[in-house]
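One structure follows; several queries about it will come next.
Only one protein chain is missing from this complex, and each of the others stays in its spot.
What follows is chain A.
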Amino acid sequence: MYSVNYHRAASVEDAARLLAANDEAKLVSGGMTLIPAMKTRLAAPSDLIDLRHIAALKGISVSGSTVTIGAGTTHAEVAASQELAAACPAFVKLAGSIGDPHVRHLGTIGGSVANNDPAADYPAALLALGATVVTNKREVAAEDFFTGLFETALGEGEIVTAIRFTAPQAAGYQKFRNPASRYAMAGVFVARGSDGVKVAVTGAGDNGVFRSAEMEAALSSNFDAAALDGLTLPADGMMSDIHASADYRANLVVVMAKRAVAAANG
């Protein structure tokens, strides 16, 4: 790791001010991607602005069917929330499946969403739930937020402050893990809500998280795993690497989708 200046931001405004003042600064909200990259000297920010101690970014609230999760909430806190478990058990289960206990106690939902790792779990949930990403400047629909590999709609000086979504009628998440990294090699979040069925896929698309129109169409008329029998997805547009070819990923996406639907109905 190169030497770096560390700042513990007291508030979102404080963080925004520090960010504006330092060209080469990076926000850190858990640092589960950034810190390893810095340790291997692949990232070299001049300043780190730590968001994890900002009280306003913490906490989970469920009001009616509206769920709001502060950006600084750790995966472990999401996984342990009984309120959230009652509103959307699939979301809680997803949080409990991220990384290992160390990662879950340091990593935060805001950090994960802002980083938009193409193999991260949360982006699939947000997309399938039609969630809203709340920042210090505006509110962005998940649909518009995730724009590519590690790319988001976040602008200069913009900081994710919360995630909001309406609890679905049913939802399920299943992922097939990369054997080495244990990140999702194909992760599928299915949600059935008042506005229909949404299916979002992480870990497999060569441009990051995406929704599958084919599977949504099949499940809209029949929200049952059997509705996906015989459905195949094109390998085109799927990632390919030493762990999984595009063909294999296309297969895994359908298998995980079936299992996610079964879990949602279970």
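In this text, contacts are C-beta pairs under 8 Å (C-beta built on N, C-alpha and C of every residue); 3 or more make two chains touch, one makes a residue touch a chain; residues count from 1.
The rule we apply is simple: contacts and distances are computed from a predicted model.
Undergrad: Can you work out the missing subunit's protein name as recorded in UniProt? Choose among "RNA polymerase subunit sigma-24", "Carbohydrate ABC transporter permease", "Xanthine dehydrogenase family protein molybdopterin-binding subunit" or "YtkA-like domain-containing protein".
TA: Per the UniProt record, that chain is "Xanthine dehydrogenase family protein molybdopterin-binding subunit".
Undergrad: Which residue from A:F91, A:Y122 or A:F176 sits in contact with the chain not drawn here?
TA: The one listed residue touching the chain not shown is A:F176.
Undergrad: In the full complex, which residues of chain A touch the absent chain?
TA: 1-3, 40-41, 176, 179-181, 242-245, 248, 251-252, 255
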